[in-house]
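Can you keep this structure in mind? I'll have questions shortly.
Apart from one protein chain that is not included, each protein chain of the complex appears where it belongs.
Up next, chain A:
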């Protein structure tokens, strides 16, 4: 395998294309590393091989041979390698490294987050689905746990533990599962204990044009009966009607209202994975354009259809939420196989229905339940291995975006922030943690992921202060109960923080969230400080009669840490003029040589070679990062940083 470094490689800033940095490119077993060697402070760019989406070698020019690397987290890197031969080698190696053939080659099997076997084991128990079902109030007199799928003998893509109506007998379950694609019979996803209504999920029935299955009909009847206050249920087919009808020709299809007593059938028209894949591709082309006009952007956004698809998922979630919370009617959701659109719709509805899923731990549980356990094909959809490109589709991406769109509409209702969603998105692709490896529970058990890899959830929980939304108010009227979002078209926005995550110039230059998080942290410090002062005063008063010099070190925090409010926003301001002239740097500015690093992971020198850091934390919004760096050091902006707003390096070196 190619395993050496190439010198004098240039990394082109794809956003402004004004400047390139020269450095050395290293390929390791897990990462591509670019070390810049011109600047005083060494800066590095780390890219996980598993995050590489495509590597494209372009026609070589006089200056070298360009290599375009696109990543699954929307980072785009353009290297120019002096020698064509080197470029070829890097290209071939990177293609090979980024497309492993076997699960065992994935990063999570070699990633070691410094914890012992026992801790690792315990960490996997952090999210426990049994606890989740009992949180919902299950099992109870209406719903029971069925052992039908133990050893995955009924459906190899379903989890072992499933909840079904009390009256569903094993023959009914078996019969129903034979009448459903991949044996995915109707089973419980979410139980709304306030009124006993439930969201159930399954795959499509194998009805063809006229086939019936008594057990399947009994299964649905059992679901209706398990909701004592209603005498019918909704069956929501998330596909466009045309697609569902086409499936009938292949012996599949949808439920005939005449055969099933007491169902109301409903199509919601979410497009399939292929349409979504192409839609994302189109939207990314628009978002990557250099200095596009507003019209180009809006027209492109429209023709990509992306926001339309997002709205369709939210609309379906709203429909189910209304049925459950307002009408008290249970719902069965399915699409074709019941692991893509069904997962999206069920989980969006859960977020709307239950405030728990708007908390950090709740969202983890929800993803673990509706996506991981119910067999969303993560490894196929997110392109973990060298596989069929037609299986790839941004399905969970759309769910995360739906949650983001809702959190934009209800800024106080979500405990987690945007960064949490972006971090999850990152790791769905990164293969750094074992959570999303494989396509179903059976595969995951066989791979021994819990023994061999780490869990993302514990990592996120340990760092939860980074992911808390400072505006979250558990007691706020917005937060409690069911969310009733507007779904007018203008409520859906382009999510620049994710899709333009590395085009730093596009994001707000100062972040309210970061500021409030800093304030919250400081408030906590102040409260501690206050308590300690009061204690001290109390003690002083007590001891005035006695000797006075006992507690000099009651608290060890230097006053400088808390004395001034966050006043270093200017450091976070590190920004430069955009290309206002429209002539690509027509004005000759003495500062232009020193433009900030775009889209790069910037770390102070020696640490980073020792351990591959989580790239997410360091790359997510560098401006905000630098603001925080400024806050933590809390020194007033010195002359230098005030004069040279371009240098992020100052902020980092100060930290």
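Basically, contacts are C-beta pairs under 8 Å (C-beta built on N, C-alpha and C of every residue); 3 or more make two chains touch, one makes a residue touch a chain; residues count from 1.
The criterion applied here is as follows: contacts and distances are computed from a predicted model.
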| item | value |
| --- | --- |
| Complex member absent from the view - protein name from UniProt, among "Kynurenine--oxoglutarate transaminase 3", "Peptidase S26 domain-containing protein", "Myotubularin phosphatase domain-containing protein" or "Translocon-associated protein subunit delta" | "Myotubularin phosphatase domain-containing protein" |
| Given A:97, A:307 or A:385, the one touching the chain that is not displayed | A:307 |
| Given A:254, A:319 or A:492, the one touching the chain that is not displayed | A:492 |
| For chain A, residues in touch with the removed chain | 287, 291-299, 301-302, 305, 307-308, 311, 409-412, 470-471, 473, 476, 478, 486-494, 496, 500, 503, 505-512, 515-516, 519-520, 522-523, 526-527, 529-530, 533-534, 537, 559, 562-563, 565-567, 569-570, 573, 575-578, 580-582, 587-591, 642, 645 |
